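Just one protein chain is left out here, and the rest sit where they should.
Per-chain residue numbering starts at 1, and chain names A and B are given in the order in which the chains are listed.
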Amino acid sequence: MSTIQVTNLTKRFGDMLAVSGVDLDVAAGEVLCLLGPSGCGKTTTLRMIAGLETTSDGEVRIAGKRVNEIAPSERDIAMVFQFYALYPSLTVAENLGFPLHHEKLPQAEIDNLVSEVARKLELTDVLHRLPGYLAEGEKQRVAVARAIIRDPNCFLFDEPLSRLDVELRQTMRGQIKEILDGLSKATVIVTHDQLEALTMADRIAVMRDGKIEQIASPHDIFTKPKNLFVAGFIGTPQMNLQEAVLTGFEGTRVRSRLPTKPSRWPSILPFKIWTVVAR
Amino acid sequence: MRDFWQWMFSPSRRGPMLIAPALIMLFVMNIFPLMWSFGLSFFHYKASSIRPPTFAGLYYYEKVLTDPVVWERMQTTALIVAMSVLLQLVIGFALAMMFEKKFPLRREILMLVLTPMMLSFVAVGVFFKLFYEPTFGLLSQAYSYFSGEPLTLLATQWGAIWGIVIADAWMWSPFVMLLVLAGLVSVPDYLYEAAEVDRASKWKRFITVTFPYVRGLLLLALLFRTIETFKIFDVVYLITNGGPGTSTETIAVYVYRVAFQFFKTSQSSALSYILLFIVIVLTNLYLYFVKKRGEEG
Partner (left out) sequence: MSVLTSLFSRKERRLREAGWGWSLFAGIVSLIYFFPVLWIIMTAFKTREDALATPPVFFFTPTLDNFIAVFYRVAQTGSGEAIGTGMGGFFFNSIFVATAGVFLALVIGTLASYGFSRYPLKGNDTYLFVVLTTRMLPPIIVIIPIFLMFRMAGLSGSYIGVILLYAAFNLPFSIWMMKSFFDELSPDVEDSARMDGSSEFGVFFKMCIPQLKAGLAATAVFAVILTWNEFLFALLLTSTDTRTVPVAMARTIGGEIGVEWGLLAAIITLFLIPVFGVTYLLQNHLLRGVTFGTIKK
């Protein structure tokens, strides 16, 4: 079964704690987005799942098997890199066929699979070009195509749309979501763009400073943020935040009034207070 | 006065004005002598005689191009160039692979390997001659330790050629190493990562990811070293002096002899021009590939 489980994942670079105690559970066919500002540890977490970084503590399980000590090439994963990582000396067709060489398939079958995937992502016209001569959007599609041509345990996307312009992003968001829905693999997408996360993910894990602030469905993240950070991060324009003084409880709601004096207490509860507290 | 300067350096003139001194200097010191000796090559002239030059037309060019001695020298030169450059490429590449990693004292150890490039030709020539010397030379002594006989490397043509090739390759392999190293280091990490995720074998990784980056620089190294080795003079002159006999006389040494020992000034000029032509063709190639590399990068 294509699943990813991460327990208490931690990563230290020297003295610096990059990722701390991260727990994730991605089911087969589910798309989980790691969302957060630059430097929050999301890419490092992804790389640890891929095996491109070693873990300082914690466990990574792919398809139920512990993989901490296993090299990326043995984990049977597919990854789409932020810079696409297309092999510059190979044509698009050769790039797409590259991952299949390991499976020792006959060339005819490889060609078949390549043209099928190319069709899906509208790359048939550029199959014989070199990556250096592709437009940004085309490169991105080749990167995705190269990942889905295989039948791996899971998909890992590292900021896949960050290099595209706004229009392309819109189109690609939908396209990728469609493709992922068709395959039933656990997928982790790393992004700093909330719009991406809200549209593509089944669940979002908001991260900050190496820790997960909240994991929930996009709807829940949006309407029921757990803390000020998540509340402030999600939503364009930003959610309105108002300092208030707690005056009492009413069933599942609370009473509050606007402060008349400057508040001496640090504000820790957002305005939509009844949905947060009454849990 | 100020107006004069302003006129001199007005925007439209600025480019040419800035370049002018350099071009003038190059012209006087390089191009003009070139033209002079080019002109000379069409006249009968010997630097040693006081007879004024008389017109000769293409006489000397014909002489040079049909001279079997010249062709023989070209062959010798081509052989030495081929052997030395090949050796340089192989050794340079191997050294680059060794220095690709980051290890303690890398900087210092790198200096050890770079030193051969910093020696003057005289030093290399003279001391390698000593190394090859049958009685006192280190090489010979090592050889005789194992075989009981001294090694007279420079006495045979092949031995002498190897002697030159080894000295030259030793000196310049570090140059190739630097270029290859630059190529190796410029490969982006994520390409290797993608290849790993794609489960490519080590060999495939090398062919698909590493080699394309290194290929351009290797070519550059090849061309540059070929041009330079083609002109080889000092090392040959000092180690073998063209010997034994004239079997290791490279084209540059031959020109020198013709000009300064035989004083056949016009003839040497004609020959020099043919050499120049070859060098220009090769330089053109070099520049072409440099441009390509610049665009790739």
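Please note the rule applied: contacts are C-beta pairs under 8 Å (C-beta built on N, C-alpha and C of every residue); 3 or more make two chains touch, one makes a residue touch a chain.
Remember, it's a predicted structure, so these values are computed and weren't measured experimentally.
Only one residue from A:Ala18, A:Ile49, A:Val188 or A:Ala244 touches the chain missing from this view: A:Ala18. Shown as candidates are B:Ala82, B:Ile109, B:Ala155 or B:Ile207; the residue that touches the absent chain is B:Ile109. From the set B:Tyr59, B:Phe121 or B:Phe211, the residue in touch with the chain omitted from the display is B:Phe121, counting the whole complex. The residue from A:Gln5, A:Thr43 or A:Asn153 that touches the chain not shown here is A:Thr43. Although one chain is not displayed, its contacts with subunit B can still be listed: residues 9, 14-19, 21-23, 25-26, 28-34, 36-37, 40, 47, 95, 98-107, 109-116, 118-123, 126-128, 130-131, 135-136, 138, 141, 145, 170, 175, 178-179, 181-182, 185-189, 192, 217, 220, 224, 227, 230-231, 233-234, 252, 255-256, 259, 265, 268-269, 272-273, 275-276, 279-280, 282-284, 287, 290, 293-294.
Here is the rule we use: only the chains that are shown with their structure count from here on.
In this assembly, the C-alpha centroid of subunit A lies 54 Å from the C-alpha centroid of subunit B.
Residues 188, 190-191, 193-200, 204, 208-209, 211-212, 296 of subunit B touch subunit A in their complex. Partner subunit B is touched in their complex by these residues of subunit A: 50, 52, 71-74, 76-79, 81-83, 85, 87-90, 98-99, 101-102, 132, 146.
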